[in-house]
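The structure under discussion appears below in the form of structure tokens.
The complex appears here minus one protein chain, its other protein chains still in place.
Moving on, here comes chain A:
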Amino acid sequence: MLIFTCPCCGERADETELSPGGEAHIERQSVESSDEAFEGYLFIRENPRGVHFERWRHAYGCGKWFNAARCTVTLEVFGTYPAQTMRPPQDLLDHISQRRPGWTWRDLA
């Protein structure tokens, strides 16, 4: 059971009130991009064992998208933050480093 606090409306929402939206911070590639970049955008995902960043939508609540950081092994939720960001906020990264020293995810650590 995952419980996320929606950063848009502030409610503590249960997993069943949310829709999963896959991995967070995927940069869109379009017709001008290289084949490798486009393949990465479409297919290549992290699938980590441990710290992961995901998109979720508060489907049964305010209807807004947000990003969340959680652990795929223990389901510990590290935090949530607005979807309108290119990178997780620094205080969240610090919190994760405290809970999971030595973690990495893409170019984050």
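We take it that contacts are C-beta pairs under 8 Å (C-beta built on N, C-alpha and C of every residue); 3 or more make two chains touch, one makes a residue touch a chain; residues count from 1.
Rule of thumb we're sticking to: contacts and distances are computed from a predicted model.
Name of the non-displayed chain as stated in its UniProt record, restricted to "NADH/ubiquinone/plastoquinone (Complex I)", "YeeE/YedE family protein", "Sarcosine oxidase subunit gamma" or "Iron-regulated ABC transporter ATPase subunit SufC": "Sarcosine oxidase subunit gamma".
Interface note: of A:25, A:64, A:87 or A:100, the residue touching the hidden chain in the full complex is A:64.
Residues 8-14, 16-17, 59-64 are the ones on chain A that touch the missing chain.
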